[in-house]
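Only one structure is covered here, and it is reproduced in the block below.
With one protein chain removed, the remaining protein chains of the complex are shown where they sit.
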Amino acid sequence: MNELVVRTTGLTKRYGKRAVVDRLDLHVERGQIYGFLGLNGAGKTTTIRMLMGLIHPSSGSVELFGRPVPAERMAVMRRVGALVESPSYYAHLSGRENLRVIATLLDLPEKRIDEVLAIVRLTADAGRRAGDYSLGMKQRLGIAAALLGSPELVVLDEPTNGLDPAGIHEIRDLIRSMPREHGITVLVSSHLLAEIDQMATSVGVIHSGRLLFQGPIDDLRARSRGHVRIEVDRPDVALPLAGGLPLVAAEAGALVLDSLVPGDAARLVSALVGGGVAVYRVEERKRTLEEIFLELTGEGAVA
Amino acid sequence: MLRMLRVEFMKMQWPLVGLVVLLGPLIAVVLGLNPGAGAGAEAWKLAYGFATVRYAWLFYPLLAGVLAALVCRPEHMGGGWKQLLALPVSRSTVYGAKFFVLVGLLAVANLVFGAVFIVAEMAVGLSAADIPWSEMGPSLLGGWIAVLPLAAVQLWVSSRWKSFGAALALNVCLTLPAIFAAQSHEIGPWYPWAQPVLAMSGLGPSSAKGMALGLSMTTLWVVIGGGLAVALIGGLVTFARADVRQ
Partner (left out) sequence: MSSVDATRVAASTRGATARGLLVADWRRMRGTWLFPLTVLGPVGVTLLGVILFLLRGEYMLKPFLSGEKSGFMVVTEQLGMIHVFAIGLGAALLASMIVDLEHRSETWKAMFSLPVSRAGTYVVKFVWCAVLLAASSALMTLGYSSLVVWQRLGAVPWADLATLGALVWIASLPLLALQLFISTALHNQALPLTVGILAPIFGMSMSDLAPWTPWTLMTQALAYATGGLAAGAQTESLTGFGPAQVCTVAVGTTIVLVLCGTLALARREIR
């Protein structure tokens, strides 16, 4: 196994009695794009804040690059860049001046500011007041700030929030290129399965503060595979005709099958029609994130 | 730390801060200008006493609160704290830099006050030769030192409270009783918010023995030194432990 860049052990944050983050064991390996997936309010941002040492865990621990946080935060943070929740900016300063504030603290040359501005395509607007930026531009400024110190680990909390489709595409490409071109490990959170699906190599699913699944994205993909539903007039007659296919259930008026290869679907339909069964509708139903959550919660699976 | 200070300077809302630091003392002097000025060194001292009462009684302590709030404001507004504190800078450095800037601005304000006072009095006819440097120097320095504990208290609350108004309201509530405290010989030396006016305008116990900067040594060490230590350490500890949630 690769070096663990992020590792939490039993990480818990309680506000009053409610555990917002509940015994989380997060493992992010070097070179991964780790998708941190959960609905709004699932505990993603709280977890990320604890990773960055912004809030203190009620119990459990965080290690970045094998060093405990917040105890050795100072040594580690130079290697981490982060965009936590909504992007931070000083409204009265220009985009470039905002980056210069961080560059001064990290002792970086002006050239590096130009580089990150180019990466997030803000060069043309660098001189404008950040307060006048559109939401998408603020988001990109936040990403630029995260990249500024040439970090080894980039933590991005909902980076595509408020972006238009083109912007989302751009950011997605940028994130995908990070491990390849710069050897950066990325931890990116989102509430959209489709988004994580398009860029992550590994995924952690959080729900009500608990980690329900953690592992390669392919494992999750397998779970989200769709069902095929065939509505017929006489399910009892239809049932034997579907012999040998991965049948899940025969409901009132419909057969539900696990995903089918196209050939199987065609054969089944023609068999049904040949057998005198009327086929009203054939549909593929992808399971939504919510359904996967429900299933995971139902199993009580903790990876 | 030096880098942090440079960053503080970059982030400052200069138009607003400049306005407060420059215009504030200016107004205080102009409104408090002694109308019946005579001539010579005595007239200078009289005018100075008159001006400092106006300035140091309410205005200077309030200025400390306003500036503390202004120093923290950029961080509260755009989620600056979470970005700043996720960088490899220690929280005590962040807090310390803010305190230094605040204290520096208060020193500038006092110098502006002194300068404006001299210019204004010369404009109404007092002679430059009689400027009471030996009185004004210690007075300005003493006022600055006396305001430090209040500045530390205000930075403490301003770093925690997002609301500009709340921090300022507390400031006013603590400053107003100074009107009574400074008049009383029993309470005066013990009430931190009364110290700037006592230090600056020579209203403190005037027995020359054991005095420094217009204050008794006990007051200087216990109230100002102790107050500063408590407020600064308290603010630092709170800041270092706080969860950054905004």
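As written, the chain order gives the labels A and B, with residue 1 at the start of each chain.
Going forward, a contact is a pair of C-beta atoms (placed from the backbone, for glycine too) under 8 Å apart; a residue touches a chain by one contact, two chains touch by 3 or more.
All of these numbers come straight from a predicted model, not from anything done at the bench.
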For the chain omitted from this view, which of the shown chains does it touch?
B
Quick one: say which of B:9, B:133, B:180 or B:221 touches the chain that got left out.
B:180
Of the candidates B:62, B:136 or B:231, the residue in contact with the absent chain is B:62
Of B:16, B:39 or B:124, the one touching the omitted chain in the full complex
B:16
Would you mind spotting which of B:4, B:168 or B:200 touches the chain that isn't drawn?
B:168
Where the unshown chain meets subunit B, residue by residue:
13, 16, 20, 24, 27-28, 31, 54, 58-59, 62, 66, 69-70, 73, 163-166, 168-169, 172-173, 176-177, 179-180, 184, 186-187
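By definition in this document, only the chains that are shown with their structure count from here on.
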What is the distance in Å between the mean C-alpha positions of subunit A and subunit B?
49
Which of the residues in subunit B end up touching subunit A in this complex?
3-4, 6-7, 10-11, 13, 74, 77-80, 82-90, 241, 243-245
What does subunit A use to touch subunit B in their complex?
49, 52-56, 73-78, 80, 82, 84-93, 97, 100-102, 104-107, 130-131, 145, 149
